[in-house]
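Only one protein chain is missing from this complex, and each of the others stays in its spot.
Let's look at chain A:
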Amino acid sequence: MSSDYEISDNEGDYYDSDEMMEDYQNDDQDEDDMEMDDYNDDFRINTGPKRKSYEVDYTSLSQSSVEESLKEDVDHICGILGVDPAVAALLLRHQGWNKESLIEKYMETPTKVLVDSGAAVPEPAREPIVRAHSVDRSAAGPSSRRAIRSNSKLLSSLTLPTRSSAQKSISSPAASASKFRKDAKSSEEPESFVCPICFDDSPELKPVALDCGHSACSGCWNAYTISKIRDEGEHCIRCMTEGCAIVAPDDFVHNILVSDAAPPGSDTNENLVAWTRFQELLVRSFVSSNSKLKFCPYPGCTNTVSCPSATSKSVLTTMVPIVSCGAKGIPRSANDKKPAPSSPSGITSLYDKEHVFCFGCPIESDHRPVVCGVARLWLKKCEDDSETANWIKSNTKECSKCQSTIEKNGGCNHMTCKKCKYEFCWVCMGPWSEHGTAWYSCNRYDEKGGIEARDAQSRSRASLERYLHYYNRWANHEQSAKLSVELYAKTEKKMEDMQITSDLTWIEVQFMKKAVEEVEKCRMTLKWTYAMAYYLARGNEKDLFEDNQRDLEKAVEDLSELLESPIETENIPVLRQKVTDKTVYVQKRNEIVLEDTATGFLDGRWKWNVSVDGFEDPAEEVRID
């Protein structure tokens, strides 16, 4: 039974996400941002039948398109629950944007849900306030109250969706927009208003209150709201009164920051910054609670990526969801001081790197071909072990009985293990008892005990050696990829030289740039193949994998060498031919590695020598450490 239910649930999800995707694409096309459109075209080619097995379906969304889908959710809730959009937004925020759970909970205890999410005042406190403003309330009619009072109406709206949507369209935008001013007017009734925050009592003071009726002047509300948003990064702005849990709806925040209601003395620029930040915080909260979405981790970027195919943890064992948010480089503001060096012909410089990251894990780079679980395992190991391992290797030995690692910092060769009390000789590693009376000199190399101990020693060293073998290659490629910035600068210079010394045009010397880019890309792949190879269980599969790795590495190093070679005018055409050929070849090899690994994951071909989340535990004989 339960599995049936789950299936139907998933279908609903798929339907939902498809709809969402379409909307986003339409939305993007509407934008007259050229880059975005270009990107979308690329994207469509990728998703077509030609999509490689190591690539993943995704859509990149701007902040405004996420806002759009956020608004859709709000409208959806408005339609079903028959509440104001502002109230619906508060409800959704409190329930972590989970529509299903919100509707379910709201059906059970509407009042509690409203109070918990700060959209309504709890019962005892509410009654007197409502009475005091009764004339005003009935006119303004915030439908949150209506919803609390009549459950029957709510149920009927559920069964008759058409009616509820009609109801919604009447009450939504106008009502919520006017509410702000209505509230302001309602509390203006008393002849002299003294703001309880700043104690100002000048007649032109504008009292402002949320549904709870706790008024303060607009200046204080403004300062409070800004401090909450800017200093605390908070999108849930509560009433200032102690113990009051009412939360300011979005239109209230908008009004207090950027509209006629914003206090006259306040800093317009600061207001605007706070409002922008508030919208961003909302989007972030929406994105972080939706498993199909992920916020771009690059600093200053506000884009989001939707990748519905990589939401479940189990799928991460068969694919590597590397995505790009579509933006490039660092946003202008952060870049102002130092304009990115770009050549007159307007080629994209290295500073305009695409924002590539992994949808499935926190790694902020392309870790193909290796899956998230293994990549994380490797990074963790490197973090913990590399330097330590190097030091251990050169400074310590293991006790031949209990394998504790021992550093000898003085004294004679007669060692007594602190842990297991085993007595042995530091020089030959054999048991001390065999040394008899030959104190402090070890000339017993060929004794049986010593040989056995040294064997054990070398076995334990072997695992360290093995790790360092992979780590050094990994680190090497990482280092080379970093150096590619320099290589790039050098290459640009070479490209210019080439134009001068030969009759090649700018377009014709682009082969250098392409080669550099390809080398960098392949080094990233190579880097991660070492992480993968370290954890791959021995066998034919691993041999094949390492063959592919070796071919790619050879090709990349060849191309690298060509790029570094000095340019002589007479052999430019030859060089050009060579580099172009090699680039194409390298590209092919890289694709083979990626493609083969990706299909391997899909077929479940790869076996590990350690236990990896989501994979079968390795058989005993292939376990390494």
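Structure notes:
In the analysis below, a residue touches a chain if its C-beta (ideal position, glycine included) is under 8 Å from a C-beta of that chain, and two chains touch if they have at least 3 such contacts; residues count from 1.
We adopt the following convention: contacts and distances are computed from a predicted model.
Chain not shown in the complex: UniProt lists it as "Ubiquitin-conjugating enzyme e2 w-like", one of "Exostosin-1", "Autophagy protein 5", "Arp2/3 complex 34 kDa subunit" or "Ubiquitin-conjugating enzyme e2 w-like".
Within the set A:Cys78, A:Ala223 or A:Leu377, the residue that contacts the chain not displayed is A:Ala223. On the side of chain A, the interface with the absent chain consists of residues 196-200, 214, 216, 219-220, 223-224, 227, 231, 240-243, using the contact rule stated above.
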